[in-house]
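Yeah, one chain of the complex is gone here, protein chain that is, but the others are all in their spots.
The letters A and B name the chains in turn, as written, and every chain counts its residues from 1.
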Amino acid sequence: MQFKKISVIVSKTDPAGINIAGHLIKKFNFKETEKSFDLNSVYSFSNEKNSFDLVFINQKQVFADYLNELETDLIVFASKHSSETKKPCLSVHSIGNFSKAELGGKDKTLVKTSSLVLKNFYLNLVKKVKEKKFDFPVLMEQTHHGPFLSKPCVYIEIGSSEEQWQNQSAGKILAETIMNSFSNFNSGFKTAIGIGGTHYCPEFSKIEERTELALSHILSKYYVDEIDLNLFRQMIEKTFEPVSLVLIDWKGLIAEQRNKIISFCEELNLDWKKTRDFL
Amino acid sequence: MQFKKISVIVSKTDPAGINIAGHLIKKFNFKETEKSFDLNSVYSFSNEKNSFDLVFINQKQVFADYLNELETDLIVFASKHSSETKKPCLSVHSIGNFSKAELGGKDKTLVKTSSLVLKNFYLNLVKKVKEKKFDFPVLMEQTHHGPFLSKPCVYIEIGSSEEQWQNQSAGKILAETIMNSFSNFNSGFKTAIGIGGTHYCPEFSKIEERTELALSHILSKYYVDEIDLNLFRQMIEKTFEPVSLVLIDWKGLIAEQRNKIISFCEELNLDWKKTRDFL
Partner (left out) sequence: MQFKKISVIVSKTDPAGINIAGHLIKKFNFKETEKSFDLNSVYSFSNEKNSFDLVFINQKQVFADYLNELETDLIVFASKHSSETKKPCLSVHSIGNFSKAELGGKDKTLVKTSSLVLKNFYLNLVKKVKEKKFDFPVLMEQTHHGPFLSKPCVYIEIGSSEEQWQNQSAGKILAETIMNSFSNFNSGFKTAIGIGGTHYCPEFSKIEERTELALSHILSKYYVDEIDLNLFRQMIEKTFEPVSLVLIDWKGLIAEQRNKIISFCEELNLDWKKTRDFL
């Protein structure tokens, strides 16, 4: 377990973040400290394995490149997820842009992620949702949006409209997921990147839930045509853990796209498999 | 006077609520306490009759079902009112949903209200608006939206766009209305529920202003067709005071709707009258 100092970021503009923060403070005994960031008090909690800072910012997370000032090993964004369908969900994803940076971050630049943190978050979410008979599906999303930061970053979210953002059970599940993931961190997974399918990538959610693979950056079919070898290489290099596999959602790509990805794998001497080989 | 402990709820996302809260603190000497709720300090004020908590929440009020944690006798939501017309108004209403819960609360479920609190608020608003020659009309609205809570709840609002939400005279009038209503609480009214007319129900506003009736839940013509006896019964049972009359806006219903309501009254052995019998 390599992440000792963890910063959980909550925007004061974000009802879901505030919801999650409230449960961290109530249930996990985060205490207000003398430290401040962005004019707000930092809350902290430590145990023998980790020290956690709960950092409130005044602005939206996706443009908050100034979080680079934080001294930390890992940044966890506790966030709302918005979608026009307004369907309830709990989701996790890596950040960065495969194309133009339209919501923070830099053009064609990924941010470091951790497949093991995503995996532990995902499995804890699934477990808690089942235990509590809570009817929000758990989803992986492809890598998207900002901010651009140098430390490894992951997003964990409540979606996808105001009513769910304020749902106290959802807030509690996310707070427990964050804390339990680190107190019982499971490192026994092989790391893969994922290519193909849609933004919500159901194939990769199944991989995360059912297999011994831990997914890092995920690239949907919508951006396969425009990425080059450099961006493909970033998916590997911007993963904290060594990547041992490229996982392809075969039916989620057309032939030409598959060939492009396979040629990239050959060029970088990487193993690849189909998701269906594991499901 | 049955409400001893009163909680006034203000969302930090709501300019009208913040406006009203500012006047409660400045004029009525609410003091910051050691208590906190939703990470915010609770402000309090007590006199020989009542104790008031001013509770700031971080999120929108309509989904804040977690307010059930408050120990209180009555919840007063100090709020903005939004409408596309952007016309100035001061309004009061009960909460709950006659149909699907599209803005918080539960489907086809009302929340307990107090006709006497609504009546005292309404009359104080009318009085202060006249005294100060303030040109905002005072309105009743039908029962609508969330949150879903077990304690009696009433809304008091400034409408209906940003410019009015920040109007300091309006904020002061609402703060004074809340406080004066309880310090000179008038219980000498008969409680009625109201049926018919539009969302803003001008007939029932006239009843509230000019008669000895105090209105509780109000159901506009738009939902009469879809309610059943159970929901009609909730209008009675979710009123803190005993309901002695069903008041019908005769011209605000078609014949079939009138017959439906009258049959409900007969089924529950309730007196009914036309609003015009009192105006």
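The criterion applied here is as follows: contacts are C-beta pairs under 8 Å (C-beta built on N, C-alpha and C of every residue); 3 or more make two chains touch, one makes a residue touch a chain.
All figures in this text were calculated on a predicted structure; none of them were measured in a lab.
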item	value
Hidden-chain contact residue, picked from the options A:Ala64, A:Ile227 or A:Ile248	A:Ala64
Contact with the hidden chain (one of B:Val8, B:Ala21, B:Ile95 or B:Leu123)	B:Ala21
For subunit B, residues in touch with the removed chain	12, 15, 18-19, 21-22, 25, 162-163, 165-168
Absent-chain interface as seen on subunit A, which is shown	38-39, 58-60, 63-66, 104
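Assume only the chains that are shown with their structure count from here on.
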item	value
Rotation in the CA alignment of subunit A with subunit B, degrees, nearest 5	120
Chain centre separation (subunit A, subunit B; CA means) in Å	43
